[in-house]
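Written out below as C-alpha cells is the structure these notes cover.
Yeah, one chain of the complex is gone here, protein chain that is, but the others are all in their spots.
A, B and C label the chains in the order they appear, each numbered from 1.
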Amino acid sequence: MINVGIVGGTGYTGVELLRLLVLHPRVKIKAITSRSEAGINVADLFTNLRGHIDLKFSDPADAKLNKCDLVFFATPNGIAMQQAESLLQAGVKVIDLAADFRIKNIAEWEKWYGMQHACPTLITEAVYGLPEINRELVKNARLIANPGCYPTAVQLGFLPLIEAGIIDVNHLIADVKSGVSGAGRKAEIHTLLAEASDNFKAYGVPGHRHLPEIKQGLSNIAQKPVNLTFVPHLVPMIRGIHATLYAKLIQQVDLQALYEKRYQNEAFVDVLPAGKHPETRSVRGSNICRIAVHQPQNSDTVVVLSVTDNLVKGAAGQAIQNMNIMFDLPETLGINQVPLLP
Amino acid sequence: MINVGIVGGTGYTGVELLRLLVLHPRVKIKAITSRSEAGINVADLFTNLRGHIDLKFSDPADAKLNKCDLVFFATPNGIAMQQAESLLQAGVKVIDLAADFRIKNIAEWEKWYGMQHACPTLITEAVYGLPEINRELVKNARLIANPGCYPTAVQLGFLPLIEAGIIDVNHLIADVKSGVSGAGRKAEIHTLLAEASDNFKAYGVPGHRHLPEIKQGLSNIAQKPVNLTFVPHLVPMIRGIHATLYAKLIQQVDLQALYEKRYQNEAFVDVLPAGKHPETRSVRGSNICRIAVHQPQNSDTVVVLSVTDNLVKGAAGQAIQNMNIMFDLPETLGINQVPLLP
Amino acid sequence: MINVGIVGGTGYTGVELLRLLVLHPRVKIKAITSRSEAGINVADLFTNLRGHIDLKFSDPADAKLNKCDLVFFATPNGIAMQQAESLLQAGVKVIDLAADFRIKNIAEWEKWYGMQHACPTLITEAVYGLPEINRELVKNARLIANPGCYPTAVQLGFLPLIEAGIIDVNHLIADVKSGVSGAGRKAEIHTLLAEASDNFKAYGVPGHRHLPEIKQGLSNIAQKPVNLTFVPHLVPMIRGIHATLYAKLIQQVDLQALYEKRYQNEAFVDVLPAGKHPETRSVRGSNICRIAVHQPQNSDTVVVLSVTDNLVKGAAGQAIQNMNIMFDLPETLGINQVPLLP
Partner (left out) sequence: MINVGIVGGTGYTGVELLRLLVLHPRVKIKAITSRSEAGINVADLFTNLRGHIDLKFSDPADAKLNKCDLVFFATPNGIAMQQAESLLQAGVKVIDLAADFRIKNIAEWEKWYGMQHACPTLITEAVYGLPEINRELVKNARLIANPGCYPTAVQLGFLPLIEAGIIDVNHLIADVKSGVSGAGRKAEIHTLLAEASDNFKAYGVPGHRHLPEIKQGLSNIAQKPVNLTFVPHLVPMIRGIHATLYAKLIQQVDLQALYEKRYQNEAFVDVLPAGKHPETRSVRGSNICRIAVHQPQNSDTVVVLSVTDNLVKGAAGQAIQNMNIMFDLPETLGINQVPLLP
C-alpha cells in the first residue's frame, strides 16, 4: 500500500482526491491536514464521504507527513514551494496540484502569481505532470507539477496539430469555458448561485495565470515560441471544461486519422468519431478527456473541441494518474469511473 | 458471472443500470434491447459509456433473453407484465423497475395506471423489492417489483416511526421534491431546461401514481390502513429526491436513538447526527438514503428529512441491490460508489 | 414627485428597489448610501442599471436623508432601529425592509435576532406592511415594517382559511422553498453555485427567524395563538418562493370560492382556477402572489400552494406597494411588470 498524505483537504481538489482515493485499492490515506478544520471529522465537512473515511483533519504540525510515501498538495498557490524540499529530503514524493512548480521561468511565475518563489532550486527538477506528453519523466520523478485545468484541456487539444507541424502557431486561439468549481471552494460573491446561475460571461481577457503555462507547454511541443489568445469564460455548471480551439492550417492532412493515431494508446484521451461534438457531462466525474476535430466548410481554420472534468483530469484524477505511473501501478487503477450521465 | 439482460435500455433507468453494471465484478451484460435504437452502439447514444461497453441495442425479438440468468425491465409501465411470465418459465429471474407488479390490489393498479393488467397471476408472487423491509423475501424471489423513487424515500423515512407505533397514521404528510430526471428521458415541453430551470412547482396534488404504492407500503408496516397527503414537486436539478415528512407524535421516545437503532445494520441507510439536514448532492450517484429526524420547537410534530438519488436508490441501484441479494452476493457489491460532490 | 432615499443599496433588496424605482413615474431617487461602496457609480456595481441611473453611492453621513420624503432601509437587521427615530422626527417616512420592527414582542425579537432592540418605543407604532391585511393602517403610517419573504407567502396562503375559521390552527404546517437570492448578496460557501446548484436541502428545521413573524401574523388573523411547523428549503434557482401549506379542515366549505372571494379586489393576489398548480417563474420579477387551493382525494387535509418572487412581493415590490398606499398613489403604480417567462 502507498501511504498518502494530503495537505489542504478542504477545497474542491482535496475532496475530489478523497472521493477517488478512498476506493483506490493500493492507497492508504494517513493524514489530511487543514489548519482551519483541524480536529473535525472529514466526513462531517464532506458528507458524501460518510461511511467511506474515518479520519479527522489534522494540524499540519502534527501530521507526520514525512512518514508518507507520497504527499499531495491540494493547497492554494505558494504553500507547496515552502514544504516540498524537506519532504523530498525525507524521501517522500510530492505532487503539487497548485501552480508552484509549473512555470520554468521564475520571473514569469513571479509576475503572474504576485509573490517571490520560495524554492527556485526545485523548479528545474519538477516534472510537468501531463502523462500524455511526459509519461517517461513522470515515472522517475520525485516532484510533480500537476497541470492546471485549462492547460490540460488546451494542450491535449492542440497537441497532435502542433506535433505534426501543420498549423500556424503564431495565431492560436483558445476560447475556453469552465464550470464554477474551477474557482474553488471560496466564499466570494461573483460565484454565488444567485450571481453565476442563468448567466454567462468571459473574464480575465487581459491576462490569466494559465496563459503562460499553456504557452510554455505548447512552445515545448512546437520547439519554438507560440502565440496564443486565451479567453476563459464562466459557465453556470458545477464541473467541466470545454475548450474550443482555433488554428490556421498551413498543410492539409487527414485530421481525424491524425488525432486517432496520436491518442490510440492513451487510456484517458478519447477521440470522437468525425462530425461529433463532445459534451462536458460525458466526462463528469471521470478522468477522460474527449476530443473532436473539425474543419468547418473546408476552410483553412481547424476547430478542436476538448472537454474534461476540471476536478478530475484537470486536477485530482490526473494527480492520481501521475501517482499510478510513479509507483508503477496500472495507469487507470482507481480512476476508471464511468462518467455520471445524466 | 451473472448473465444479465436489460429490456428498454434507452431511458434514464436503463443508462443508470449500465453505468453501474459495466463495472460490477460479477455481472456480464448479454443484451440490451430497444425497438427504436436496435443496431445502434449503446456508447453512441450514451457517450459516458464509451470505452466501458461494446454492445449494440438489439431488437427485443433477437435478444435471447431467456438464456439470461436475470432480466431487468427498464421500460415504461405495461411492458414487463407482458413478458415476465415466459421468462420466469424459462428459469430467468426478473426485476421490473417499472410499476407493473408493485400494487397488490389489481383494481387500484388499473385505476391509477389506466390499463388492464396483463398478468394478474404473478402479482401475488412478486416481491416488493425494498430490502430494508423485505430482505428475506427478496432472497428467494423470482420476480421483483422494484419500488418507485418517491416511495423509497418516503417509506424509509416513515418506517421507524410506524414500526414503533408512535405516530398518528391517519394524518401523514409527505411533501416530496424530485429532480427532473424522475420524469424520464422523454421529449416533453414542461421539462425543457427553458421551462423547468430557475423554477419550482408542485404537480399532481389531486393524485399521483405513487400515492397508492406508498399507502400500501406504509399500511403493511402499520398493519392497518394509513392516510397520507402526498404532494410532489419538481426541482430544477437533474437527480435527487428530498422527502420532508410530517406526522403527529402520539408517544414521546428518543427519536434519534430510534432511527439509529433501526438502521444500524443497513449499508444503504445513513442516519445523520441530531440537528443535521441531509442534502441531495450528498447521495448523488450513490445508493445511499440519508435521513435526519427532527422535532422542532419540541412540538408534537415530528419532521423527517430523507434524501436519495432517484436513479440509484430510487431505481437502478436498488435493483442491483436486489440482484445482489437474490444471487447471494455481498449486498454492496458494485454499488458502493462515493457520491459525487461537488 | 416623492423624494426617496435608500439606505444600504448594495444587497439584493437594494438593487431590486432601484430596478423598480428608476422607472416609477412619481419617484425621484435622491440618495443611495453604502459605507463600503461610497463614491462608486451605482451602475458600475449593478450593470443592469447602466443608462437608467446616474448616481453614486454616498456615505451615510453625507446623504441628507432627512430631506427626503421617504427612506427605505435595505440594510441588514439592526440598522433601521438606530436611525428611524431621527428620520421620523424630521418628518421623513420610513419603510424598513429588514426585520427590526416586525415583531411586537420585544423579548421574542431579541431572542431570535440575537441583539438588544435599540428603539423599542417605535415597535408599537410600526405598521406591519402586508397591505392585503393592513391596508388602512398603512395609509396613515409613518413607519412600515415590511414583511419577510417567507411570511408574505405563508400568510397570504393561510389567510382565507383562518379568517373563515375552518381549519385547526393548532397543527399548521408550512413547507416552504426559496431561491438562493433569499440568502442575500453575501460571500458564503453554502450558497456558491458549486454548492447549491443541482442540490436541494432543508435548513433551519429546529428554528428559523421567520417562524415568530408568521405565528404573530397568523395569530392576529385567528385572534388566538396558532401553532405552526415551519420548514424552509433551499432551491437551486435565483428568485422565487413556493409555500406548500397543510391544515386540517374542521368544516367543509367551497374552498375555491372562499379564496376567489377573499382576493377578488386584490391587484397583487391571483387565485388560480381549481386544479392548477402555480409555478415560481409565473411571478418572476413581478409583485404578484399566485395561489391555488386543493383538497386532495377529498380528505380532510387542505393543501394551499402560494408563490411569490421573494425580491418583489417578498421585499422591494411590497415596499413600493406600501409607499404607493402611504402617498395615496394608485397601488400598482410602477410595479405592474409582466413576469419574465421563460
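Convention: a residue touches a chain if its C-beta (ideal position, glycine included) is under 8 Å from a C-beta of that chain, and two chains touch if they have at least 3 such contacts.
Fair warning: this is a prediction, and the values are worked out from it, not measured in the lab.
Shown chains touched by the hidden chain across the complete assembly: A, B, C. Among A:R35, A:K64, A:K111 or A:H171, only A:H171 touches the chain left out of the display.
In the complete complex, the residue from A:R26, A:R142, A:R185 or A:H294 that touches the missing chain is A:H294. Within the full complex, the residue among A:T13, A:N48, A:Q216 or A:T244 touching the omitted chain is A:T244.
Touch with the chain that is not drawn comes from one residue among A:N134, A:T280, A:Q321 or A:Q337, which is A:T280.
Residues of subunit B in touch with the missing chain: 12, 179-181, 183, 185-189, 191-198, 236-238.
For subunit C, the list of residues touching the undisplayed chain reads 12, 15, 19, 22-23, 46-52, 181, 185, 197-198, 238-239, 270, 272, 278-279, 281-286, 288, 290, 311, 336-342.
The chain not shown here touches subunit A at positions 171, 173, 175, 177, 179, 194-195, 197-203, 205-207, 211, 227, 229-231, 233, 235-240, 242, 244, 246, 248, 275, 277-281, 284, 294, 296-297, 299, 301, 303, 305, 307, 342.
Keep in mind that, in the parts below, only the chains that are shown with their structure count from here on.
At the interface between subunit A and subunit C, over half of the residue numbers appear on both sides, which makes the contact a same-residue one. Distance between subunit A and subunit B, defined via averaged C-alpha coordinates, is recorded as 36 Å. Between the CA-based centres of subunit B and subunit C the separation comes to 39 Å, rounded to the whole angstrom.
For the pair subunit A and subunit C, the distance between C-alpha centroids works out to 45 Å. Shown for subunit C are the residues in touch with two or more other chains, namely 179, 194-195, 197-198, 236-238.
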